[in-house]
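All protein chains of the complex are present and in place, except for one that has been dropped.
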Amino acid sequence: MTRSVGIALVGAGAMGKAHSLAFRTVGGVFDLPIAPRLEVIADVNEQLAATAAGHWGYKRHTKDWRSVIADPCVDIVDITAPNRFHREIALAAIGAGKHVYCEKPLAATLKEAEEMFRAAEKAAVTTQLGFNFLKNPMIDLAKNIIQSGEIGEIRSFRGIHAEDYMADPTTPWSWRLDSQGGGVVEDLGSHIVCMARHLLGPISRVCGSLSTVIPSRPTARGSTESRDVQVDDVAHALVQFDRGCHGTLEASWVATGRKMQLEFEVVGSHGSIAFTQERFSELQLFKLEGSQSRNGFRTIVAGPLHPPYGNFCVATGHQLGFNDMKTIEARDLLLSVAGIEHRGPDFREGYEVQKVIAAIISSSHDKKWVEIGQMGDSAAR
Amino acid sequence: MTRSVGIALVGAGAMGKAHSLAFRTVGGVFDLPIAPRLEVIADVNEQLAATAAGHWGYKRHTKDWRSVIADPCVDIVDITAPNRFHREIALAAIGAGKHVYCEKPLAATLKEAEEMFRAAEKAAVTTQLGFNFLKNPMIDLAKNIIQSGEIGEIRSFRGIHAEDYMADPTTPWSWRLDSQGGGVVEDLGSHIVCMARHLLGPISRVCGSLSTVIPSRPTARGSTESRDVQVDDVAHALVQFDRGCHGTLEASWVATGRKMQLEFEVVGSHGSIAFTQERFSELQLFKLEGSQSRNGFRTIVAGPLHPPYGNFCVATGHQLGFNDMKTIEARDLLLSVAGIEHRGPDFREGYEVQKVIAAIISSSHDKKWVEIGQMGDSAAR
Amino acid sequence: MTRSVGIALVGAGAMGKAHSLAFRTVGGVFDLPIAPRLEVIADVNEQLAATAAGHWGYKRHTKDWRSVIADPCVDIVDITAPNRFHREIALAAIGAGKHVYCEKPLAATLKEAEEMFRAAEKAAVTTQLGFNFLKNPMIDLAKNIIQSGEIGEIRSFRGIHAEDYMADPTTPWSWRLDSQGGGVVEDLGSHIVCMARHLLGPISRVCGSLSTVIPSRPTARGSTESRDVQVDDVAHALVQFDRGCHGTLEASWVATGRKMQLEFEVVGSHGSIAFTQERFSELQLFKLEGSQSRNGFRTIVAGPLHPPYGNFCVATGHQLGFNDMKTIEARDLLLSVAGIEHRGPDFREGYEVQKVIAAIISSSHDKKWVEIGQMGDSAAR
Partner (left out) sequence: MTRSVGIALVGAGAMGKAHSLAFRTVGGVFDLPIAPRLEVIADVNEQLAATAAGHWGYKRHTKDWRSVIADPCVDIVDITAPNRFHREIALAAIGAGKHVYCEKPLAATLKEAEEMFRAAEKAAVTTQLGFNFLKNPMIDLAKNIIQSGEIGEIRSFRGIHAEDYMADPTTPWSWRLDSQGGGVVEDLGSHIVCMARHLLGPISRVCGSLSTVIPSRPTARGSTESRDVQVDDVAHALVQFDRGCHGTLEASWVATGRKMQLEFEVVGSHGSIAFTQERFSELQLFKLEGSQSRNGFRTIVAGPLHPPYGNFCVATGHQLGFNDMKTIEARDLLLSVAGIEHRGPDFREGYEVQKVIAAIISSSHDKKWVEIGQMGDSAAR
């Protein structure tokens, strides 16, 4: 008999929906030893909480997130509330011995991130961060190709995450643009930093360059009042990895026309890999083999040979979607809670990513290279 | 309060899983007046039925599909059993006044298809066929662009559905290769015929050319015994639509290297559209507008501006997957059962598709053009 | 010492320029035993002839093409005059024992084409037709891959040549639209028919479907008078090759937005090839080899491993252009004149292409399949 675990969702917005869909689906897609049980939704907007609970299949709702943490029916606290509340909610949940599933980024500052991962490790609870792009079977394929040595020694890396959702200067000011918000380097940069670490391991040093291209924005849509933007819109960085190779990272939320340009290129001595999230069911692979006159980058199409694709669909080329990656993330959370396998990324990884982000910000401010090893522990952001 | 309708799934294979995932998800994605209630799975393989019922969340299972049709808790009979059983199960369900959701193709012969759609119309039950590729928001966009006249008068059409799942000559003989199986023209050809009709309306005449490139196959994997293939592996056809324009259709299941080459191109007097299922979150559009020196085919990326994408995901470029199209299909079924909107494709459409398929087969056999209007009613396939 | 051969160009239009550039360049690109000597340009527009001669480097000009044929300094008559003059000029040149280089299509009718190729064979002069797309090194690569058996038995073919240069209904009537003009099936269809034959050998039977989507056009730009179009704008055909495999051909000059969609796909039992002239320095190749989980269509980029690319450029990826293909064509002409190698396509090939075109037209008219073997010799178009 499958054991069930109670889920409390804190935050009834769009990401809350994505998490809820994943929990509804995960048991049908995968054969798991534990099943999610949708207990309660907490949101300060009680009406929203009520509607969401009914719609997504939760038993009840509340406007008080603290009550769900105390609730003995709840095993996992799932945080999709705004970033600035991550710390308080997560620490409370950890303090109550709950497992925590939290959207990225982990925290607003490196200090908070450290506090959070240390608390989780001390309490020995499972933590899972929503860096969903890692969950794509083609990313597993890329990682396997790199780690197995199929493309030899890694020579360089280029990583980009560019979108245009803040590209319009008339898009109003919001909490993202406050000095606490972190800017694009934190919002999208964290995705590409996490991806870079996932594929190539730790980053040792960075030299960042942040710029703000829209210096002020209206206080509300259509307003003539404006408010200063205190964070970066575009981020570029030189990086070096512990393994030695060099590369660049780039993040932008003002990249006019780009919707999901999460791209990377890994160059190795025996081959190369190129990927873009805009076509995330494909991986471009070049391998030094066979006749040179017939060689070139090949387009690998995702299929059952790339687990866990086959759990969703039996035929190659049918494609997974964004919500399927969330379902894989939910599976990984449940496997970790069940003590079977811990795939992450967890709060410690969130802290490591935050260290790189903090180093890029610090580096850009001081116009010099920064060693990642010098960040963290005692360092404020 | 949301009313619920009981679902009986007949067939616990891969498509049964896809349908079940759709039913689990649909109520969380869409705000619907009726909710699916997973009642029972029927499969001749009782162990499979039992496992599937537990795994996918059905209340019970049976090896006798007839029992579920008699079951008063069942409102919708969902048929994912092999094609040759579609007729018998569907007619029984219709006879019992149940709504029927059935995988494509509708039936093995045109005569059966006619019998089925007439029974359904007489009984006034909802029917829904699993031509899931129509459910893609980008196909809605393409259809809107065509119907609104944005690209002017339609001048020509090219439709392809090519895969390689039967490309290997050592893949054993199976029921698909029997004369009852219908060949690729029925298996994949039905998808592209349905797509062509969806976009451009009825087809008036065809001239087909079917070929069998692997004339016999082993009776089982590794066997030295072989059995003759009685159906086509590759199908080509000239077509003319009622609206006047001409084009070609093509289907292949031996297209080495192709995984999901469901492609079409629609040329109009003021623009053109190109689409491939391999990148189904994109639509290529050319429009005669603006400066010629800056014009070209543009790549539209699916997003919330293309309903119902936004029900799944709030940001452009995150992408839907195959199972999401099944979820939209399930929504359409439920809206029809609720009497709110009938989007199809239903059994009548399945019959119309079958007429075109039958005409292509007949045309290829007789090496001449065949009028679609002369097919059907009294015509045997 | 390199021998030189005198060139007379008949027709000082755009294709005349392309041929002249090729003759200026060919001796620097290739190491040839004979060199072209630009003797004379003939054009009924004497001023145009004079300007062109000065500009392109010919010694003299004339308005009388007959005079150049009689000229003992002339060894090769190069015909870039309008199609309807090909026959008369070519026969006169052949009659005078000159070699003939002629733009495609060979002639306006099959009967004329037959007359021309028979005259050339009888006179034992070299003939070369301007099907320049065959001269691309990537087409040689494709042909080698097919002929060597690398992709196994050929299973199907799809060939397209679509452009939009007649897409605008206000583009005035011209000689191309007269019943002598041949329509798109002759203008662009001949390119894809020649390509199909080049890659897969003779075509045995066809079933064509021609349509005219713009039935009349203004007599001149901006005129309110209009004139009926007597030829096809769009052509589709089913084909079967002598080697057995089936396929489709398509030509359109009203394909809004398409500039150079000369595409083909060849499916074999061990691999497949896809090509588009829009990216003619690339060839898409799939081969059944290596790990399936890492396989896919690869993009081969043209380089020195694909002769004669290296004669133009020493590094891969630098790319050849349209005029370079004309230079290769000129090389092939000169090698044939020198008696070293005869690569064609020659007038006989032009006649064979014309037979297929004539069969498609006849088939479309009679709405039935036509055997190519029944065309030609005594058959009128």
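All chains are identified by letter, namely A, B and C, in their written order; residue positions are counted from 1 within each chain.
Here, a residue touches a chain if its C-beta (ideal position, glycine included) is under 8 Å from a C-beta of that chain, and two chains touch if they have at least 3 such contacts.
Fair warning: this is a prediction, and the values are worked out from it, not measured in the lab.
The absent chain, not drawn in this view, touches the displayed chains A, B, C throughout the complex.
In the complete complex, the hidden chain is touched by one of A:F23, A:W65, A:W173 or A:F297, namely A:F297. Of the candidate positions A:T51, A:T248 or A:S293, contact with the unshown chain belongs to A:T248. Touch with the chain omitted from the figure is made, among C:E39, C:E163, C:E250 or C:E329, by C:E163.
Contact with the omitted chain, checked across A:C207, A:V229, A:M325 or A:M375, is made by A:C207.
Interface residues of subunit B with the unshown chain, by the touch rule above, are 141, 145, 282, 285, 287, 289-290, 292-301, 305-306.
For subunit C, the residues touching the absent chain in the complete assembly are 14, 17-18, 20-21, 24-25, 27-29, 31, 55-57, 163, 165, 259-260, 277-280, 301, 303, 312-324. Residues of subunit A in contact with the chain left out of this view: 151-153, 155-156, 158, 160, 162, 167, 169, 207, 209, 211, 213, 233-234, 236-238, 240, 245-248, 250, 252, 254-258, 267-272, 286, 288, 295-297, 367-369.
Please note the rule applied: only the chains that are shown with their structure count from here on.
Both subunit B and subunit C derive from one sequence, and where they touch, over half of the residue numbers involved are common to the two copies.
If you average the CA atoms of subunit A and of subunit B, the two centres end up 35 Å from each other. The distance from the centre of subunit A to the centre of subunit C, with each centre set as the mean of the Cα atoms, comes to 54 Å.
Subunit B and subunit C, compared by their mean Cα positions, are separated by 41 Å. Contact of a single residue of subunit A with at least two other chains is seen at positions 301.
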